[in-house]
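In this view, the complex is presented without one of its protein chains, the others remaining in place.
Letters A, B and C mark the chains in the order given here, with residues in each chain numbered from 1 onward.
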Amino acid sequence: MTSNESSIPGSARKWLRVLFATCAVLVVADFVFDKHPHFGFEKLPLFHAWFGFAAFAFIVAVGALLRFVVARSEDYYERHNGSQRSAMPSEDAEVEPEAREAEDHRRV
Amino acid sequence: MRMRENTILRVAAKSLLPFFFLFAFYVQFHGDFGPGGGFQAGVIFAAGVVLYGLIYGVDAAKAVIPKPWVEVGVALGVLIWIATGVATMLEGGRYLEYGKLDVAHPVHGQHLGILFVEFGVLMAVASGMTLIFYLFAERGR
Amino acid sequence: MFEAVPPGLFLVLGGVLALFLRGSLRSAVLIALPILGAVQLALLPNGFSMQWQPFEGYLFEVVRVDALSRVFGYVFYLAALISVIFSLHVKDTMQQSAGIAYAGSGVAALFAGDLVTLFVWWELTAVTSVFLILARRTDRATRTALRYLVVQVLSGVLLLAGTLLHYGETGSLAFGALGLGSLGRDLIFVAFGIKAAFPLLNGWLQDAYPEATATGSVWLSSFTTKLAIYALARGYAGTEILIPIGCVMTVFPVFFAVIENDLRRVLAYSLNNQLGFMVVGIGIGTELALNGTAAHAFAHILYKSLLFMAMGAVLYRAGTVKASELGGLYKSMPWTATFCIIGAAAISAFPLFSGFTSKSMILSAAAEGHHDVVFLILLFASAGVLEHSGIKIPYFAFFAHDSGKRPKEAPKNMLVAMGIAAALCIGLGVFYGPLYALLPYRVDYTPYTMAHIVTQLQLLVFAILAFLVLQKLRLYPSERRATILGADWFYRRPLPAIGVRVGIACAFVYLTLVGMAAAITRRVGHVLRKLYQPPGPLGEPWPTGPAALVAAILLVVYLVSVYV
Partner (left out) sequence: MFAPLADWASSLEALTEHFPVLVVVLPMLAAPLCFLVRHANLARAIGGLAAVACFAMVVQLLGRVLDEGVVSYRLGGWPPPLGIEYRYDLINTFVALIVSAMAAIVIPFGQNPRAFAVPPGRHNVVYAVYALCAAGLLGMTVTGDLFNIYVFLEISSLSAYTLVAIGSERRALMSAFSYLTMGTIGGLFFLIGVGMLYQMTGTLNIVDLSERLADVSSVRTLSVAFAMLFIGLSIKLAVFPLHQWLPNAYTFAPPKVSAFLAATATKVAFYVMLRVIFTIFGRERSFEQMNLDRILLPLSVAAMFMGSIAAIYQLNIKRLLAYSSIAQIGYMTLGISLNSESGLVGGIVHLFNHAVMKGGLFLAVACILFRLGSVKIEDMRGLGRRMPWTMGAVLIFGLGLIGVPGTVGFVSKWYLVVGAIERDLHVVAFLTLVSSLLAVVYVWRLVEVAWFSKASEGSSAQTVREAPLAMLLPVWLLALASLWFGISTDHSAGIARLAAQQLLGTAP
């Protein structure tokens, strides 16, 4: 499953335009309004804008790397529970979606 | 019951009985001034009944003083004693404050109170003792 | 009459009562309980105190109402009401009863004026809440529930141990400002820290909340951790070490949330991150910061339960909340999607939403205290919040690629509950006056300055831009089925492994001892039975003769003992 569809539907296109417009307005606003900066770094032009962009990108990048370290297959804990598991087979690990769905309806 | 045939005992007992009861009442009324009172009198009174029962048989005794009377007597005796105390309270005194029974002559009231109370005690004790005798006598049968 | 009952006790008793009720009467009682509670709280003045002195010299302050506990109290009742409505359709009566009793003990803990009372309710929140996980009735949930209970009870035990040490030191049981510096108070700090999900103590949160039932996690998200925040604010306001702890809490969950597949677990990470903001606020400890913490807790409970409700509705209808199995649900669940987006906007602190009016107080407090690094970290974490809660949750659940699932819209009661929460998220963002009026200290703060709005929007909008760019470049990590190891790994994997070896050794020694003890016990039991079981000499009264003799002997013995 890839992340997104290459063809963007029309309604989404509209929202994209709104977003870009907002970005533009905010860039202009940055120079119009006084920001009452507390710290030196806040005086940098468009500090919050690029900080937000960078932070987001950084988080996603680190997250992607983190996946190599901490991601395990879905039944990781169940698989390694050893004898305990064989005694009590887990119902929830890899059940048919339909079955689980039905079951969840019953329980939830 | 051989005793019933024993004439001497029967006659002696019968002639003694009035003195039993007389003595009982003597002890009862003497209790106002000296040793004596309802408790002792009651026992003596009951002794008379017991003697009669022993000589003439329990049934004969019961014919004279029926068991239900005795039972009621116990309760009534206690009741009289307590009621006297309550009466003094109703007259505005303390519990058993006999003086209040005759407000005009407290000393007379004292006598009256003691008389009632001792009568109640006599009745309760005499009936109680007789009752115990009856109950024991019944058990043997 | 109201004053005679400690706040929260209504709910606990009502929960028990509800077990015996059925149908609409039960629903009415359940809904009435939190409302009744809130009314009672409104009637109690600040400074109200109810004391219990069971023994000379031990004074327990069972109820103590002041501004700080009051603000938490109201939001707890509000959350309880919303959660009740959300779970009205549930047929499993145990869940609602456990939930309302859990909320009640949480409220009662807020108003505990001494540490022993706090401990009692503290433990009761643990005991009642575990049913919300058990109610899932799967094997996996049962094991999770056990782990959860162990950690929660451990927190309670630490609290009790700390309390006793503290009492030994100072002779006081009062729950006021404690501060670190003695073993007792440090233990209490750790006890609070466990429930507040401090770094490395947070495993239970990500472990347990996603395993609860669809409605259970809504209950869970509101009370336990916020109770801990309250307790920290009461006992450790201004404790410096809380600032770095809070910073770590805000940052680290963010990375884990990016790659987590289970959306309710994403919310659990996000919850942890939000707690970080509050912990930082407590650490700064100024009036503005504490106000911010209280306000943020208030707003947070509402939008976090809104998000958990949205995911609960998805779980209920679609049977899963795995990002990899969802997508495109907005077509058939438009209301849920809308409410979810409102919640997402609130947690991301968009202007006009509740997160904005509360979180910016903490940021301003950091700025006023000239904590520049802290400020940057919080700013960074804000971008992180937007990433996982603002975008990931609604995007993967309701939009993204179409999973083809077309579940029905959520049941009415769920929609009503979500609607109330959503309305409050917007309401508190626009009319923040009443909330500010409730805060423990006088508020002299205006959230809506042009500078605030512009900088906040810049941060958020450009972060969204980053998301779009990354998506376009196909750099955004795709959702993938996986288990993400968190702090719970430590006690789920290595600890049991070590435990097994130690356990075998212990078991050997133990069994030997038990064997010996059992043999001795059997022998003793045999003798006792012979002596005491009715025909035995001590199990039956003696005949009158010997009994009277004993009395005579005792008299002699006593008199002799007096004269000798």
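Methods note: contacts are C-beta pairs under 8 Å (C-beta built on N, C-alpha and C of every residue); 3 or more make two chains touch, one makes a residue touch a chain.
These numbers come from a predicted model, not from an experiment.
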item: Touch partners, limited to displayed chains, of the chain removed from view; value: B, C
item: Candidates C:47, C:434 or C:534 - the one touching the absent chain; value: C:534
item: Residue of B:17, B:79 or B:137 in touch with the missing chain, whole complex considered; value: B:79
item: Candidate in contact with the missing chain, chosen from C:450, C:497 or C:555; value: C:555
item: Touch residues of chain C, complete complex, unshown partner; value: 52, 54-56, 528-529, 532-534, 536, 538-544, 546-548, 550-551, 554-555, 557-559, 561-563
item: Touch list for chain B against the chain that is not drawn; value: 71-72, 74-79, 82-83, 85-86, 88-89, 92-99
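Assume only the chains that are shown with their structure count from here on.
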item: Centroid spacing, where centroids are CA-atom means, of chain A and chain B in whole angstrom; value: 105
item: Centre-of-Cα separation between chain C and chain A, whole angstrom; value: 24
item: Contact set on chain C toward chain A in their complex; value: 90, 92, 135-141, 213-215, 254-259, 261, 312, 315-316, 318-320, 324-325, 367-368, 370, 372, 375-376, 379-380, 383-384, 386-387, 400-401, 449-451, 454-468, 470-472, 474-486, 492-493
item: Chain C-touching residues of chain A, taken from the complex the two chains share; value: 1-5, 16, 19, 22-23, 26, 29-30, 33-36, 38-39, 41-42, 46-57, 59-64, 66-67, 70-78, 80, 88-93, 97, 100-102, 104-105, 107-108
